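A single protein chain has been removed from this complex, and every other one stays in its place.
Moving on to chain A:
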């Protein structure tokens, strides 16, 4: 199980790109931290999640 934004989900083996797509989030509007480390955008499709990982997906919406 992978902890995504505090919730345990069955996402083992999925890439960061795939979980963003599952969450219907535009990858241009996020910052993703995997185990407290930023995942560079170029690595989203290559970064595979495994059991025990902690992911924080920070989504940005417009306004400021």
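Assume a residue touches a chain if its C-beta (ideal position, glycine included) is under 8 Å from a C-beta of that chain, and two chains touch if they have at least 3 such contacts; residues count from 1.
Basically, contacts and distances are computed from a predicted model.
Novice: Pick from "Sulfur carrier protein ThiS adenylyltransferase", "NADH-quinone oxidoreductase subunit C", "Cytochrome aa3 subunit 2" or "Sugar ABC transporter permease" the UniProt protein name of the chain that isn't shown here.
Specialist: Cross-referencing UniProt, the chain left out corresponds to "Sulfur carrier protein ThiS adenylyltransferase".
Novice: For the chain that got dropped from the picture, name the residues of chain A it touches.
Specialist: Against the missing chain, chain A presents residues 26, 28-31, 33, 36, 38, 40-41, 56, 58-64.
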